[in-house]
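Left out: one protein chain. Kept in place: all the others.
Lettered A and B in written order, each chain numbered from 1.
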Amino acid sequence: MRAIKFYFCTLCLVGFISQMCYAQIDYNTFPSVSSTYYINDVYVYNNGFTDNLVDIIIENGFIQSIGANSKKPANAISIEADSMYVYPAFIDVLSHNGIKEEKPQKTDVKFPGLPPDHVAGITPEINTHDIIRSQSSDFSKLRENGYAISQIVGSSGMLPGQTAITLLSKAKDARQFTRKSNQFGQFDSASGVYPATIIGVMAKFRDLYRNAEILNSRNDAYKKTSEGTVLPTSTAAITALSPLTKKEQSLFFSIDKKLEFYRIMALQKELGFNLVITGVGDLNGVLEDVASAGYPLALDLKLPKEPTEETIDSTDAFFIEKSEFKAKRDAAYKQRLEAPAMLSSKNIAFTFSLGKESGGDTKKNLTKLIENGLSEQVAIDAMTTHAAEVLGISKVAGSVTKGKLSNLMITDKPYFDEKSTIRFMVVGKEVHEYEASAKEEKPADESLDILGEWSYEVDTPQGAQKGTILITDAGSVYTVAMSSADDPDDPEIIDNVALSGNELTYDFDMNEGGFAATINVIVKFADSENMTGSVSIGEFGTFPMEGSKISGPE
Amino acid sequence: MKQFFFSIVTLVLVLTTASAQEMGDLLIKNGTVITMEDGVKENTDVLIKQGKIKQIGQGIAGGNIRTIDAEGMFVIPGIIDAHSHLGIDAVNEATNPVTAEVFVGDAINPYDVGLYRALAGGVTTSHAMHGSANAIGGQCETMKHRWGEMNPELWRMKDAPRTIKFALGENPMRVHGEGNNVAPRTRMGIEQEFRRSFAAAKEYKAAKSKALSNKTAPPDYSLRLETLQDILEGEIIIHCHSYRADEILMLMDVLEDYGVSKICFQHVNEGFKVAPELAQFGAHASVFSDWWAYKFEVYYSTAYNAAILTRNGVVTSINSDSRELIRHLYHEAAKTQRYGDLTDEEALKLITVNPAIQLGIEDRVGSIKVGKDGDIVVFDGHPLSIYGTPHYTIVDGVVRFDINEDPDDVRVDIDATETIPAFYEQGNQDHEAEGCMHGVSEHGHHHNHNH
Partner (left out) sequence: MNRIKYSITLSVIFFSSVMAFGQMVEKSQQGSYLLKNAEIYTVTNGVITGDLKIVNEKIEAIGPNLDAADAEVIDCSGKRIYPGFFDSGCKIGLAEISSISLTQDHNEIGAYTPHMRALTAVNPSSVHIPITRLNGVTSAMTYPAGSLFPGKAAVIHLHGYTPEQMSAGSQPDILKWPSSGKRNRWDKRSKEDIEKDQKKALKKLKEFWKSAKVFAGMKGDKGYNPQLEAVQDVINNDAPLIIEVNKKEDILAALQWVNEENINAVFSGVSEGWRVADSLVANAIPVIVGPILQNPSRASDKYDAPYTNAGKLAKAGVLVAIRTTESENVRNLPFNAGFAANYGMGIEEAIKAITINPAKIFGIDDEVGSLEEGKLANLFVCDGDPFEMKTRISHVFIKGWSTPIESRQTLLYDEYLERDPGLKIKD
């Protein structure tokens, strides 16, 4: 996806540029004609969609009105989004995109136990807005994937800095829309100097925090007897942590593995700061504890790589053992994907954070989570409304509401439709337009003659499963009857199966003994006599299949 | 058709269900109970209720709680390892010769299968220690082996006294002196680390009291000095990595000067040379059964160390400091019968009562006594015989290891991306590069016994 057009048009901004460029002028650009936009006849997301088409008017980066049959203002520029779907743009609760980090200088530290704070990874005084790049492809990538706001901070050290809650606009000057900021922390130890371990980091955190509290009390004392006394001083780091100890800021803390959840929880209980946990991924075995802890959560939008479907040789002497390992691994993977749905079923609200990710997998990964039980609505809420709540910016962001920032994601089909494309991103005063995607159906491979009865064999941990597949013609599509050798008289009949290229894909539902799963079958015809393929049983595993034609059509 | 797929589903579900409880009820019937408190009792039952030993005697009826038939078997208190590094994600904050503020209990990792293997060797409690890189290392954690509990908080032995690691000799000298060219590089320098640290703690305390009485803001907070002050006030038991006789005497002198009395010397390979002094001070000793010659300061060791210390009245334990030895500490204790003729009672004390005393938890564990925790091991033969095998290991009345229900693969934290667990060439190593110097950059050294 590539932005094909970029409308850049705000009166104040234009004025600003013209002043700046008074001496020298760039005729490769021209001032925008207007900062008012008109979007005609769209569906607006509000806990789902209704059949009602409405119009939206945007002025100066804010939603001015939403309603049916609004009149297009004379100065408005139209966004050609007729009958499209308008969502609040996504909010990333924490990531490291778009900044230029200064690596700690590799100076020789004489006493490794007493390094300068910046070498130790302790820089809570850094204002991330100062280190955001003016031009960054990170931001256009985020926009392309539906984001309009991201909370950004550096990624190195235990306390990399104060976050920047950033509008992902192309224009540098429009990015800071709130004075809110938070601290960010992680269990990232220093290399070769104190704190070099997780235990050092935790001890150092306590030390810094307690000293920030003491600084507060010294400052309070100073306020009472300021005349003639010396202003309390401290290190830049301790001074910067003062707002955290006063709960004027929260600590957004990124965890790398589940044990770190317990560790930051221990620190929070001991010290009492406001905590938001980000990067929450694998919760296998600890989900109850995380759910009941009550901290705002931002789940990691990065998912583990899908396990590769290795076939285990059944002649291997340790076939059973390996099959068990595989079953355990698959179960762990499945639990990981189901964790958001599980939290949701316990009414635990959460949002998502990108961390070190660029946002490119957002739709793919959200879709995976939805396939594993998360509702679309909860997913959208997590990416929008709840994200705004966690960042404390609900007044201006998180929904398509009159008076809020005009941060809109406009898609040609509902977002989670496989074929949907983001066509416009409105980020405050900017409008970015994208091309429609051109996905095509593969035509059926005409040379194949697949009609008839086929034998198949599926290789599973419980041995080979055999049976037959009968394919009959039903006009332009096929009817498939799949049966098991154990029970040949009770085939599953699946109608309306189309051949795509050389592939026949169909599924049917199983509901036995209280367990429901969808059986998904892919048959790939090598020619008119031989086929390979796979059978997936819900999330319990995918097993290879092969087969050959027994007889042609009767 | 569907039946077949259904069976695959149930297979997967069986593999993923797990449950655990914290406090259990259990009756162990007709065993030979080695109480370590009140002699050996034949044909005796032990009843555990709500995790505590409720009754010891004959013909106890337990109702419908789980019952273990221990006829012909030996029932002993859960084994306690006073020196381990299992179940923690960090061992050495090796950047400073004094790091009293760090605490390995901050980094408990209960998913390490080494802990299950320790349970399979009858170990119910271990003392997870900071390493020996620093003269004053970090605080340690006394853990109960509640395998299967995913929450690290549940592994802490609540109310166990705080402990801290000190270290003398080669390890701190190598890390700071040789490694970083920062004092201490000698045993002389190490002595001064203790003296300057305790002096600073006293000054800190004075400054705090002054601020309190003047109602002024307190001095800069230092978790390090706070911890050192707690040591001076007797709230933390010192466990000091040590080898040579001279350095052991040095530390006792320093502690005497500062009025500190709670100390257990760890390894203390030359403790046998100063056993009368250790006994007089009231210092404890936690030793290896037979490790020696892995570095110069343990070249003049003897496997008779534990026996000499015991006979001289020093409260002595045998520890592992190793994920290998922790699996058969009962065998390590038995070595004192070959090296020094200890009695069964004396040998078993080395891994039960005595380490409990050294960790300050003797009122909770270490013997089979009514009111103590239900931590028990059931062996099929005498625990000091090479043919004695642990069959059940029980923590708080919960059977955490049962030889009859012992799956091959006990991992509780499964990687969602890797199928077959990695293979490690351990047989090629004399010992693992494990233990006290874990996490120090030099551990990759080919032949390493940095304990």
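Here is the rule we use: a contact is a pair of C-beta atoms (placed from the backbone, for glycine too) under 8 Å apart; a residue touches a chain by one contact, two chains touch by 3 or more.
Please read all numbers here as calculations on a predicted model, not as lab measurements.
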Across B:Lys52, B:Arg66, B:Arg311 or B:Lys369, the one contacting the chain not displayed is B:Arg311
Out of B:Lys29, B:Arg323, B:Lys372 or B:Arg400, the sole contact with the unshown chain comes from B:Arg323
In the whole complex, what residues of subunit B lie against the chain that is missing from view?
-> 113-114, 116-117, 120-121, 170, 178, 249, 272-273, 275-277, 280, 290-296, 299-304, 307-308, 311, 323-324, 327-328, 331, 334-335, 337-340, 384-387, 389, 406-411, 420-430, 432-433, 443-450
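FYI, only the chains that are shown with their structure count from here on.
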Name, in rising order, each residue of subunit A that touches subunit B in their complex.
-> 110-114, 192-200, 202-203, 206-207, 210-211, 213-214, 217-218, 221, 232, 258-259, 262-263, 266, 282, 284-286, 289, 304-305, 307, 310, 321-322, 324-333, 335-336, 460-462, 465, 467, 482-484, 486-487, 490-492, 510, 512-513, 515, 517, 519, 537-538, 540-541
As the complex stands, subunit B meets subunit A at residues 1-13, 15-16, 18, 89-90, 92-99, 101-104, 106-109, 111, 130, 138, 150-153, 180, 182, 216-218, 220-224, 408-409, 411-421, 439, 441
